[in-house]
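To start, the structure under review is shown below, and the notes come after it.
Missing here is one protein chain; the remaining ones are kept as they sit in the complex.
Naming follows writing order (A and B), and every chain is counted from residue 1.
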Amino acid sequence: MIINHPLLGPRDSAEFVYLGTADLMNRPDPDTATPEDWHDYAYLRDNPAGTHRELWFHDGGDRSILIVTRDTITHEISAVELALKTRAEA
Amino acid sequence: MTPKNRLDGGQIDRNTTLSFSFDGKQYTGHPGDTLASALLANNVRLMGRSFKYHRPRGPMTAGSEEPNAIVELRSGARQEPNTRATTAELFDGLAARSQNRWPSLKFDVMSINDRFSNFLTAGFYYKTFMWPAAFWEKLYEPIIRKAAGLGSLSMQADPDDYDKGFRHCDLLIVGAGPAGLSAALTAGRSGRQVIVADEDFRMGGRLNAETFEVADMAGADWAAQAVAELSAMPNVRLMPRTTVIGAFDHGIYGAVERISDHLPTPPTGKPRQILWRIYSGQTLLCAGATERPIAFNNNDRPGIMLAASVRAYVNRWAATPAQRVAIFTNNDDGHRTARDLHAKGVKVAAVIDTRADAPGAIDYEVLSGAQVVDTKGRLGVTFVELKLADGNSRTIECGALGVSGGWNPNVHLTCHQRGRPQWNGALAAFVPGGTLPPGMIVAGAANGAFSTHGALKSGADAARKALGLEGRAPELPQAEDAPVTQTPFWYVEGCSRAWLDQQNDVTVKDVKLSHQEGFRSVEHLKRYTTLGMATDQGKTSNMGGLAIMAELAGKAIPEVGTTVFRPPYTPTAIGVLAGRMRGTEFHPTRLTPSHYWAQERGAVFVEVGNWLRAQWFPLPGETHWRQSVDREVMATRASVGVCDCTTLGKIDVQGVDAAAFLNKLYCNGFAKLAVGKTRYGLMLREDGIAMDDGTAARLAEDHFVVTTTTANAGKVYQHMEFVRQCLMPDADVQLISTTEAWAQFAVAGPNSRRLLQKIVDPDVDISNDAFPFMACGNITVCGGLRARLFRISFSGELAFEIAVPARYGDALMRRLMAEGEEFDVTPYGTEALSVMRIEKGHAAGNELNGTTTALNLGMGRMVSRSKDSIGSKLSERPGLNEDDALMQVGLRPVSRDDKITAGGILMRADGPVDAAHSQGYVTSAAFSPTLGSMIGLGFLKDGGVRTGETLRLVSPLTDLTVEVEVEVVSPHFVDPEGERLRA
């Protein structure tokens, strides 16, 4: 696959390490989260046949973590964002 | 002397004669020949025996779709089985052998199978060799394997090298026939980056095999001219001898280039083949079409070939399979072969056309509405039997029969992702359909444009479309544009032992049997009969099998569908998939800064991840590794030892929020760590399980150096980036690995300070007061070299770790050895390191094994409750905090000579020995020279309060009859109060 890096352009997915769902960015608030919230965060994963937002770490590149929106059936990638930028602006 | 079946003309270089051998007999050919064309020219039709029935077989095709002419090339370690004679380029001295026959190709004992063919039908093996089960592995399979028709392996390592490479282009053109060349000229003239790959060694595709004219010159000449023009374009890269084997996601194609297969051996330093990963913006598939056969009784005799392949041999290679050739066709294309044969002076025995309205001819007989019903000839066809239009029979003598059942577009690459071919009724063939790989356009015969003009035009149009070229379409060269209609004609009525898949010996009868036995899905048919599962992947046979299956089921062909084509397009050597990554180059090797010095000392090395680390340093007279390791441990504990610990991961953490960042990463607190101090830290995963441990040294308010275990360095860095970018985006933190920047040595033992005092510069005070346990700092050594010093200890002794820029590591190690002579300084390796850490009760990889928590490791109280850190919340789960939770303990054998085995299971002193009664397990074990017995670390249920208890240690994986009595002790075997390391 080719991931269109927002800064570096098209890069081979072999340069990246897959880190799993982008939901990992939504770590529960330690002050208010219930045990169930922590359980869901640590263990529950959707396995969609279709659009999936996921994290790819550019290990062989600039070390950015990207949020890649990918169709798990066709592998079509519809959006790529920098995780840091996205989080910092949120 | 010119071989008997060598004709005039052709694209071979007659100025050079090549000699080669087949089954030990010498022949000659010319550059430009394939092994098959040269053998045919020498009147050799018989080239192999079939897989199951050992029937005599000769080439059926002139290309990579070949099912029959499968041979072994070369000898010794380079022997390569299952190679197609039809694509093997001839070179001087080539030695080829037929396969799957004994004692000889002409007299093969196993051809007795053919007599028993009534028994050896589809499913024979499944039905017959079922009982008794134990016989399968020992008896049936070896016999079947020996009898089955695959070549033999040399059983030697492949002496050749293979490479991998990467190329990028705007347009990849797969296939250099008329469509591909026309596309390449259009695209090349536009200036864009173009790659043209073709599996043949001569580009031009069917233009080289036909007598058509293109632009008033021979098709082959036009192709050569086009290739010459393309070669001169700097933006076009021509890749002959290159098979595109797979279409992968987002325009990535795999292509195997055969660099040296046409040479006796690869030139020095050159690879045999290269696997290219081609990144293409757009791709044109111009893979052409494959002629399909017609099934009739005994249609597999040597000499029976596809009609267009006969034409290719005659026109391109000036070789005819026989002096008298008949043609059996259901379409006009077959007649072209007759015309070309006649023009070359080969006798056309007759053209047998299934159609009642077949076109006539003056020069030879055309039998309309006739069919071939059977053939004769022991080692090659001699006669064909016909059923004429009027129902009468007739026998025709011929040494070869060209068969044409029409053409199938080569849609394979269109299916490598989600494409599913569609049925085209007018062509009675599958054409590309469904969702093609993104960026792929199909042109020429591969898309059903069968005329030369059609191919040239569709290639040029597709290139313009793919690249978005504007302006007037270029002039196309003049070429034939004969209309093509194909009507289905798969097999001759009433045939039975009529071969569909000649490589796997699947007949029409087998397909019928499979239907009769209830296999309805095309995928089931394939697996039950093995149709299309041979090395040719059914390129000439799948269509016929499908058609017969559809007919039997009373369905239309498109309703039955096709099997899925998958990469690779043609058989691919495993070696080329590995490339250079094999043997010692399987992965890169990492050398420590003291590696060359350790080598001089005769160190024994061990692979740790990619690192090579000194495991121990044997001295003269030491014959067992334990002697060396025991000595290294004792010497370190008695005086001073030095160990290269560069391999530990080192990550530079800087920024205003560096301390807050480490507070989040480690379960214990780091915010209050003073500058100039180091602290042990334990990282948890979010689920509360321990991930890694190490130290963090605070070199400045906003600067830490974090160490990780050797094995987890990459993973921990990645985790830190995740926390930084995804969880703490607002924090001011900068990370970078410095593992290899610094050579770092542990200097351990009671004399370590005295040794280091000789190394550090005079102004550096490393006394216990000035530089106490867990101190750290930037210092200078040896007269001003910048260095880092940490007072940390893995061995339990008074110890330091000293770091200098890696290039000076070798010199520093030599200096430490020289200055340490007065203390009998001893270098120690990873074994002694491990023994000492077990003696000290330090957890390592065996204990941080992905199942253990801080509590298990005896560090439960380290998990700070006053702050949030990764894993702190879930480490509080009740399930991880039960009363009898596993706790790390030390273990000693009650009888001091007994052995403790890592991985052993702990059981109560009495009671049953089974999984339900397990009390825990041993994680690390070593012989402790300090204590004079084996010792172990392990996890024991409620281990914190069981000190002094005797347990049984069992090892179900090795020998359950052996039980060792062990005593539960403190894991800190040496200096439990930590007095030495604070000295």
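FYI, a residue touches a chain if its C-beta (ideal position, glycine included) is under 8 Å from a C-beta of that chain, and two chains touch if they have at least 3 such contacts.
In this section, contacts and distances are computed from a predicted model.
The unshown chain of the complex is recorded in UniProt as "Sarcosine oxidase subunit gamma", chosen from "NADH dehydrogenase subunit L", "ABC transporter ATP-binding protein", "Sarcosine oxidase subunit gamma" or "Diguanylate cyclase".
Within the whole complex, the absent chain has one touching residue among B:P67, B:P271 or B:G288, and that is B:P271. Annotation: of B:C782, B:M817, B:M862 or B:L931, B:C782 touches the absent chain (contact as defined above). When the missing chain is restored to the complex, the residue among B:Q323, B:Q478, B:T738 or B:S918 that touches it is B:T738. Across B:P3, B:G369 or B:G655, the residue that sits in touch with the chain not pictured is B:G655. Residue positions on chain B in contact with the hidden chain: 161, 163-169, 193, 268-271, 274, 277, 279, 580-581, 585, 587-592, 595-596, 610-611, 646, 652, 654-656, 702-703, 730-732, 734, 736-743, 780-786, 804-808, 810-812, 815, in rising order.
Listed here are the chain A residues that touch the chain not shown: 7-9, 12, 14-15, 59-64, 82, 84-85.
What we mean here is this: only the chains that are shown with their structure count from here on.
Those residues of chain A lying in contact with chain B across their complex are 1-2, 10, 12-13, 17, 19, 24-25, 27-28, 30, 33, 35, 38-39, 41-43, 55, 57, 59, 63-65, 74-77, 83-84, 87-88. Across the interface of their complex, chain A is touched by residues 249-252, 279, 418, 435, 438, 686-687, 714, 718, 721-722, 724-727, 729-730, 868, 872-874, 877 of chain B.
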